[in-house]
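The complex appears here minus one protein chain, its other protein chains still in place.
Our next item is chain A:
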Amino acid sequence: MLIFILKRLAIAIPTLLVLITVSFVLMKIAPGTPFSGDKAIPKEILANIYARYGLDKPEWQQLLEYIWNIVAHFDFGPSFKYKDRTVNEIIAQGFPVTFAYGTWSFLIATIVGISMGIIAAIRHNTLVDYFAVGITVGAQVAPTSSSRRFWFSCSRSGCAGFPAAAGTVGTGATSSCR
């Protein structure tokens, strides 16, 4: 079992490195800059912004430094969008909320799911079985929008200790004249 886990972890590392490289290349190919706004930025200012974020260096160097900082320091660098925050800070803000939701969902799904399964197996082909399977399948197919509404109202009224207002970090819409 331990060897299996270690193997999976060993495969995960190069996979992540490949993913980082691929997304880095995709970002570079995409037109526009992370700093494009309503108003065109004069080229001198754009050069200053690029220098501040190290984007004036050769691209291979940017990629290597990015990966090295993650591997050696677990540092994902500055955020291009929230200019007074680092990516680590943004993760630190959202992670506890995601972790809480994830943990609760996992516990509820496992406990309720396994219990229902056991009950359904013991009382095979009875009303209890149909009921248990019905609920499980119903929960599977229920649209997330409606279940989300339920859990959201639940979390806002404070039941079950859910933190209110889960990270709504979203599309980063725009300012006035777009």
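A few points about this structure:
As a convention for this text, contacts are C-beta pairs under 8 Å (C-beta built on N, C-alpha and C of every residue); 3 or more make two chains touch, one makes a residue touch a chain; residues count from 1.
To be clear about the criterion, contacts and distances are computed from a predicted model.
Selecting from "succinate dehydrogenase", "Peptide ABC transporter substrate-binding protein", "FAS1-like dehydratase domain-containing protein" or "Chemotaxis protein CheW", the unshown chain of this assembly corresponds to "Peptide ABC transporter substrate-binding protein" (UniProt protein name). The chain not shown here is touched by just one of A:Gln93, A:Thr110 or A:Thr126, and that residue is A:Gln93. Screening A:Thr33, A:Thr110 or A:Thr126 for touch with the missing chain picks out A:Thr33. Interface with the hidden chain, as seen from chain A, comprises residues 31-33, 35-42, 44-45, 48-49, 51-53, 81-85, 90, 93, 165, 167-178.
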